[in-house]
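Missing here: one protein chain of the complex. Every other protein chain is in place.
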Amino acid sequence: MPSNSFGSLFRITTFGESHGLAIGVVIDGCPAGLPISLEEIQEELFLRQPGKNPYTSPRGEKDEAEILSGVFEGKTTGAPIALLIRNRDADSSKYEPIKDLLRPGHANYTYLQKYGIFDYRGGGRSSARETAARVAAGAIAKKLIAHFGIRTCAFVAEIGGIAMDPPDLKNLAALREKTLESPIFCPDEMAAKQMMAAIEAAKKEGDSLGGILQGAASGLPAGLGDPVYQKLEANLAYAMLSLPATKGFEIGSGFAGARMKGSEHNDTFEADSKGEIRTTSNFAGGTLGGISTGAPLFFRVAFKPTSSIEKEQKTVSTTGKPAAFKLPPGSRHDPCVAIRAVAIVESMLALVLADALLMNRLARI
Amino acid sequence: MPSNSFGSLFRITTFGESHGLAIGVVIDGCPAGLPISLEEIQEELFLRQPGKNPYTSPRGEKDEAEILSGVFEGKTTGAPIALLIRNRDADSSKYEPIKDLLRPGHANYTYLQKYGIFDYRGGGRSSARETAARVAAGAIAKKLIAHFGIRTCAFVAEIGGIAMDPPDLKNLAALREKTLESPIFCPDEMAAKQMMAAIEAAKKEGDSLGGILQGAASGLPAGLGDPVYQKLEANLAYAMLSLPATKGFEIGSGFAGARMKGSEHNDTFEADSKGEIRTTSNFAGGTLGGISTGAPLFFRVAFKPTSSIEKEQKTVSTTGKPAAFKLPPGSRHDPCVAIRAVAIVESMLALVLADALLMNRLARI
Amino acid sequence: MPSNSFGSLFRITTFGESHGLAIGVVIDGCPAGLPISLEEIQEELFLRQPGKNPYTSPRGEKDEAEILSGVFEGKTTGAPIALLIRNRDADSSKYEPIKDLLRPGHANYTYLQKYGIFDYRGGGRSSARETAARVAAGAIAKKLIAHFGIRTCAFVAEIGGIAMDPPDLKNLAALREKTLESPIFCPDEMAAKQMMAAIEAAKKEGDSLGGILQGAASGLPAGLGDPVYQKLEANLAYAMLSLPATKGFEIGSGFAGARMKGSEHNDTFEADSKGEIRTTSNFAGGTLGGISTGAPLFFRVAFKPTSSIEKEQKTVSTTGKPAAFKLPPGSRHDPCVAIRAVAIVESMLALVLADALLMNRLARI
Partner (left out) sequence: MPSNSFGSLFRITTFGESHGLAIGVVIDGCPAGLPISLEEIQEELFLRQPGKNPYTSPRGEKDEAEILSGVFEGKTTGAPIALLIRNRDADSSKYEPIKDLLRPGHANYTYLQKYGIFDYRGGGRSSARETAARVAAGAIAKKLIAHFGIRTCAFVAEIGGIAMDPPDLKNLAALREKTLESPIFCPDEMAAKQMMAAIEAAKKEGDSLGGILQGAASGLPAGLGDPVYQKLEANLAYAMLSLPATKGFEIGSGFAGARMKGSEHNDTFEADSKGEIRTTSNFAGGTLGGISTGAPLFFRVAFKPTSSIEKEQKTVSTTGKPAAFKLPPGSRHDPCVAIRAVAIVESMLALVLADALLMNRLARI
């Protein structure tokens, strides 16, 4: 099964290499009648964009998207929506001297093993640049789920071992606002300051940091997610581990939940004053048996420290000769990939929910 | 997209409810010419079976499989392989009194919300009984990957907060042997003893425990896994989070990796005496850019404590009336679901690898 | 992509060989809440069954289905529906003497070339016996589309060159009734008589006949079928050419339409007295641009003459040695496969429409 598509019913297919002519995405399965504007897509792309402060890569890519198809007079038509982003700030010449070296923590070794050929320029297809296409598609997914009352948020919860306190998920709009005010997308100002200091220290050493993101959604109807294989948390885990640099995923209580007892972990059902059923706690994280309960959905994603670092590293060439690996002067990378991943995690969450929403239309006769 | 299938090229479709006539699986895409016997399937099913000691459920289901199709004169023919397991020890009458109560930590609430109808008997389709079909299919996947030199193992790494030391993954055959000798599938005898004591204590309180499993594979060629979406770790995360009671997945360094620096986390490439390329460490856990490096693959899966507990719990009825929930006398459940999940995690790992092996045949011209 | 599944959202996966233990089907994607009984499935299977008169094979298979899962208290639950039919009247010993000969017009040559192994007994997986599973699944598809007001019919339109006059498609219920009264499923009594005489004559010569079936559906809403690839007629053509012995498909005017002029062929739009839009003719056959117009859908399918004939035929062995091929005495086959295909064509039509109905729920926001 071709592997550059994501989603079953709201399906995206991305294409493009970091230093090729363009990257892009085709969205197939978006229902007709959804209002969508280029500005809304640009807004999301801007969140992922580097170069805005010292905590992200200085690459100055503008990420100007073009809507090539599928939108007519401001609304989706049911036809596939193609979005194109030309690569403009790609300077491949710098990569020439290191093209025969295996980059520690990078995929050029495995691509070569698999395909026997690799477009090494800027990481080619394995570059995180591909995620700009996901964010563009995510902008449309967000519009779709927002139309049905679902709100999403993603934020930095931990960097370099510095963790913020678990936030309140009741008001996601406010949480998102606070997140976007932060240069590193961490809604806890105090924690954010410490994180930024840690990033600066790591950069000084020519090193990089990892981090943990949290994603959340509210306003979900009960019933999203399919049992057995297409469980909502399985689709989310798949989505998150398909992102570059991710090492782990947990929903609700997560790994800590494995240390709890059943009597503690089971969320108690109760009926509120209007007779609506809810749970008094939410260790589950918003699903039971893979299907949304209506409670807020929340999960965490672990990102490894950026593989590209200034420090010299040992490696070998593609033919096995020992070599020293040093990034070319002026090469651009993020000191902590988790930061720019915030927009991407939120986009993937929106894509998973858009798919689940459509799937749910098929549940009953 | 129908949700009871798993896998792209080596695809399984399962069916059946806990207390229906039978459960089963159709395997479509297994190449022709693979020797397979009923005994090999039974052997795997036996590992998942309860009732062998006080650490698992007393349900005495024998899980006798029938190969209905796709195997001729001891070999697969390329036709779909259907495996059927009749339900024999299903006593649904006990569930009658609690059928209108929402079971804490269970899926009857969400199934009802989604479908408007629920086969409540023994958990119906949401029961972990479905996983017997996965294990039966996994037996064939294991044969396929073993044919290409891949070996797998899964074991209990932690229960109730008691963790074993990280084992050596160089000799998976020995590790698996030690695992199967343990009544709770934990290859570390000392840790296992403590875990068993903890389980007994929890049972006495009418409570349950969670745990963490580890899965591992060796003998993988470099090149398994597809970039971007069908990353090996993404497929594994999807597989594991599709299992009942799972709350988290991590590969290699996992969540701990998010607290490391790039200079520590990057695995250094070197060439061995025969000129073969390998890494000196394996924080990556066996993949780079979603594609296997050839190093051992390893990951961890978090299981929540069993939702079915003896203790009385508060809940409401399907119409929202407050009620006390108490399991019917003689109802059978596991004090720690993680234990029986060992066979299931290993099966899912084998299914993911079988799929990746076939997919890899398509990579080059 | 595994090849034993059919349909996107209402998806069936069949399994089983002609002389194996059983054949069966798993239906995944049927919405919850559809009433379904075993009797309704048996009724459809009976239509496909041989042995009722001299115009079909004397094989006395009873085709008793079992509903293994997915139905609870008479209604579908959203879980996969598994249907099992045990093979009872399979006598494989007769096939032993001819197992090393290439059967003219049969698939044992190509299966061997593809898989290197072939379950030759009774045609194995390539036998038309597999279609019993489609008919069982089709019974459920018919229930689903009938719930939304769609009616289907298939009938014999031509056998051995003897064609009936094109029938009126306005009253499909009446047409179906007439069809079921005919021993060869031809609603035109006069034509049917001639066809039966032709079949008897062919049988006497140890020969077989081909034929043409027509399928039709009414009560379709406008909007079924997806543009570009999943056009309604494309899905129908795929469905029909996936049946054994089919050589052609045409919708509406079909091949004859290629000889018409645009001014003749274009169906004129008009509004009826209630203002509802319809066309004055229906050369299109019920679709425009791959999407149903609301007019009756109709198409024709060509079946080659049965490959199994009594007459001796020249052939070679699997190793290329010249040989005479003569069916073993007492072997059972149809003088004209088109007859029993009536139930199958109607089932495939229902499956295609069930899928299109579900797909259509996704068209608009």
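Some notes on this structure:
So that you can tell them apart, the chains are marked A, B and C in the order they are listed, and the count of residues begins at 1 in each.
Keep this in mind: a contact is a pair of C-beta atoms (placed from the backbone, for glycine too) under 8 Å apart; a residue touches a chain by one contact, two chains touch by 3 or more.
Bear in mind the structure is a predicted one, so any value in this text is a computation, not a measurement.
Among the residues A:S69, A:N282 or A:S317, only A:S69 touches the chain that is left out of the figure.
The chain that is not drawn here is touched, among residues A:Q42, A:T77, A:N171 or A:T268, by A:T77. Of the candidate positions C:T77, C:T152, C:S208 or C:S347, contact with the unshown chain belongs to C:S208.
In the full complex, chain C touches the omitted chain through residues 1, 3-6, 8-9, 14, 102, 104-107, 109-111, 113-116, 125-126, 130, 158, 160-161, 202, 206-212, 222-223, 225-231, 233-242, 244, 246-255, 257-271, 275-277, 283-285, 287-294, 302-309, 311, 313-316, 320-322, 338, 359-360, 363-364.
Residues of chain A in contact with the chain left out of this view: 1-5, 8-9, 11, 13-17, 20-24, 26, 28-29, 32-33, 66-70, 72-73, 75, 77-82, 84, 111, 114-119, 124-125. The omitted chain makes contact with chain B at the following residues, 1, 9, 29, 31-34, 76, 78-79, 144, 147, 227, 358, 361-365.
The working rule: only the chains that are shown with their structure count from here on.
Of all chains, the one whose CA centroid is most distant from that of chain B is C. By C-beta pair count, the most extensively touching chains are A-B. Of all residue numbers used at the contact between chain A and chain C, over half are used by both chains, marking a mostly same-residue interface.
Centroids built from CA atoms put chain C at 39 Å from chain B. Annotation: 26 Å between the Cα-based centres of chain A and chain B. Separating the CA-averaged centres of chain A and chain C is a span of 46 Å. Each of the following residues of chain C touches two or more other chains: 1, 9, 29, 32-33, 78-79.
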